[in-house]
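Here's a structure for you.
The complex appears here minus one protein chain, its other protein chains still in place.
Note that the chains take the letters A and B in the order they are written out, and that residue 1 is the start of every chain.
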Amino acid sequence: MAAELKIVLQRVLIPVVMALVVGGIILLALGKDPLDYYGIVLQRSLLRSGGAQETVTRMAPLLLIAAGLIVAFRAGIWNLGGDGQFLLAAVASAALAPVLAADLPRALNLAVCMIVGALVGALWSVIPALLKARYGVNEIITTLMMSFLGTSLANVLIKLVLRDPDTTVPQTRSLGVDDRLPRLFGTTIHSGLVLAILAVILVHFMMTRTAFGLKLQVLGANRAAAVHAGLRVERLTIIAFALSAGFIGLAGAVEVLGVWGSVRADWNPALGLLVVPLVFLARFNGYAVIGITLFFSALTVGGESAARRVGVPQHYVLVLVALLLLFLALVEYRDQSRRKPSAAAT
Amino acid sequence: MRALFTEPFLVSLLFGAVTAGLPLLLAGLGEQISEKAGVLNIGLEGMMLIGAYTGFLATYRTGSFWFGFLAGGVGGMSAALIVLLLCIRKGLNQIVIGIAITVGAEGLTSLLHFVQFSRSYPRLAAAPIFAVPAFSRIPVLGRGLFSHNPLVYLSWALVGLLTWVFRSTYLGLSLEAAGNKPAALDAAGVDVVRTRSFAVLCTGFLAGLGGAYMANVGAGLFVPFMTGGAGVIGIVLAMLARGRPLWVLIGAALFGASLAMTTALQVAGIDVPTDVVQMLPFAVVMLVLVIFARHSMLPSALGTPYVRGGR
Partner (left out) sequence: MINATQAVQSTEAPRGFPIPVAALRRITKRFPGVVALDRVSLEFHAGEIHVLLGENGAGKSTLVSLLAGMQEPDEGEILIDGLPVSIDSPRHSMDLGIGAVFQRVSLVPSLTVIENLMLGGSWLRSLARGAALRRFDELSALLATRIDPDAPMSGLSLGEQQQVEIMRALWRDEKLLLLDEPTSMLTPQGVADLGRMMHRLKEKGVALILVTHKLLEAYEFGDRISVLRLGTVAGDIAPQRLQTMSEAERTETVIGLMFGAADPGAVPAQDHEDELAILLGGKLRRAGSVDRSKPAKLSARALVTMPDFAETPLHAVSFELWAGEVLGIAGVDGNGQKHLAEVLAGQRSLRQGRLELAGFDITRGRVPERRLRGIRYVTDDRLGEGTVGTFSVATNLVLKEIGASPFWRHGISDWPLIYQSAREQILRNDIRTPSELTPVGKLSGGNVQKVLLARELDAEANVAILNKPTYGLDLHNQRLALDRIVAAAARGVAVIVISTDLDELLEISDRVGVMFRGSLAGIVENDAAAGSKVRRLMTGSAAA
């Protein structure tokens, strides 16, 4: 246990400190006080209850996307089209929820909308999935293009079809606050977070403890071996794609049903690509994903308020995120190259 | 609808297509060099953005567009240096580092822009235009295609140059080998790491150049996040073109035209949401892929670091 703790400290704490130090030097160079900035980040993201709630709330979509990416990446599928899947699902559930709210009880409405979101996400992966499974067309190209298409299509739908006539800015009709995902224990955290954590744990369990998960892993590690072992490679590819995009779609639905209540035109949080490195650095481990996501979320929430206070642009936090990714990757590299000689000796 | 086919409309469409397509062309060609050598440069977007910033800064300070282009290229190369050091030399994950570069470039350029220009938002003077003698007097085409900044013609020439390099030079063979069977290149006495490093630096330079063109010629100013997915389109173009520079040119023209179309339609006073037009090239390409679905031949060692004697 002590050894594990040490590894965690080395792998996480060292890169975090290095990223903060380098980021601090940049702030100093701009004539800002880094301690001031970091102090506000910490206070606003974790120490103040409002900020902490915001931090935790923001984890929900990140976790659901991460769950989807773990499934895909483990199966050797590069689903980089998360943004399109996310937005279309968000628009679909935003369009449906206010309409159904009139007729269905809240719980049923939310369940239906989330399922629809997941289905829409999955649907948007069908073409890349079929092209990959049948003809081996590289899915990086197809998912990226479907993502661009989906993002534009979401805007078209909002502007031309689903537009709420009562607003000046094009957006969908808003779902009443009382019809949204219930909040937890009187906080601003909505219950989608519970769903997201469950999803990540479920995926982790599926990948490590079930025959289906192992089949996906065989497919991802060695496609020829999957064929040799008699796995239904085409079917597995399509299912993995659908699951992956389904979770990402669910993330879109949860974000709308839990936080926003509607989708504005040109809204795109662009989380699809951002979560990719987080999942890698967690080595596809569900629990590690939860930890990394918490940190990432705190950094973005705190960074936004701190930026305003200290007088740097909001996007400065992206520099920190990039530094963190670089140092995490570097530390992992150093770990691996250290372990290699001993492994070779066995 | 007749309004669509007036001369000013067509000229502005063509002119706009070239202007909007050029960054895509340069970035796509750059990415193609990397992919040929087996490096997946997901950080292309970040390299463009850095190039846009440094290019703009240099031109703004010196007034020279050529100096700006050079600075843009060097800026892109400096971002490529990270890929070189971490991915090619140390073998770190190319996707993680690529995304880190893009995110970092977004943050850094926003920060620098905020510090320097957030109050003034300076604009550059119009970029110099070189009208190709004789050609520029052809109706419509002349003003649409042959009255551009000289960098445009150089980029077109680059398409031919790269085709020649890939097909008929030792460098072309080395790149192909680095992407498909690095061990063979090593056995032939060519350093794989050096070959890939060279490729990645070329990518960085071209992406940065594309970014600088976008800022200095296309927009005349720098704004944070201004590349808006152009790098991602560049990656897609390079992958679709499978090692053939001419295909990148065709793809860049298609995407450039759709971007230009949105402005041209507005000029013509036709009310079609820009999103619909922007979807067109992606829809066309997807349709082509669905109809002519077949294996996209990517280099077999794409994305994997080379270790001598490793499997």
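Here is the rule we use: contacts are C-beta pairs under 8 Å (C-beta built on N, C-alpha and C of every residue); 3 or more make two chains touch, one makes a residue touch a chain.
What you see is a predicted model, and the numbers here were worked out from it, not measured in a lab.
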- [ ] Identify the visible chains that the left-out chain touches across the whole complex.
- [x] A, B
- [ ] May I ask which residue of B:138, B:184 or B:287 touches the chain that does not appear here?
- [x] B:184
Open item on the list: Which candidate, B:64, B:168 or B:266, sits in contact with the chain we can't see?
Closed with: B:168
Task: Positions on chain B contacted by the hidden chain, ascending - done: 164, 168-171, 173-174, 176-177, 180-181, 183-191, 297, 308-309, 311
Open item on the list: Under the stated touch rule, tell me which residues of chain A contact the chain that is not displayed.
Closed with: 208-212, 214-215, 217-218, 221-222, 224-225, 227-231, 341-346
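Simple rule for what comes next: only the chains that are shown with their structure count from here on.
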Task: Rounded Å distance between chain A and chain B, as computed from the means of their C-alpha atoms - done: 28
Task: Complex contact set, residues of chain A against chain B - done: 26, 30, 127, 131, 134-138, 140-142, 144-146, 148-149, 152-153, 155-156, 159-160, 273-274, 276-277, 280-281, 312-323, 325-326, 329-330, 333
Task: chain B - residues contacting chain A, complex - done: 82, 86, 90-93, 95-97, 99-108, 110-111, 113-115, 118, 224, 229, 232-233, 235-236, 239-240, 273, 275-276, 278-279, 282-283, 285-286, 289-290, 293-296, 298
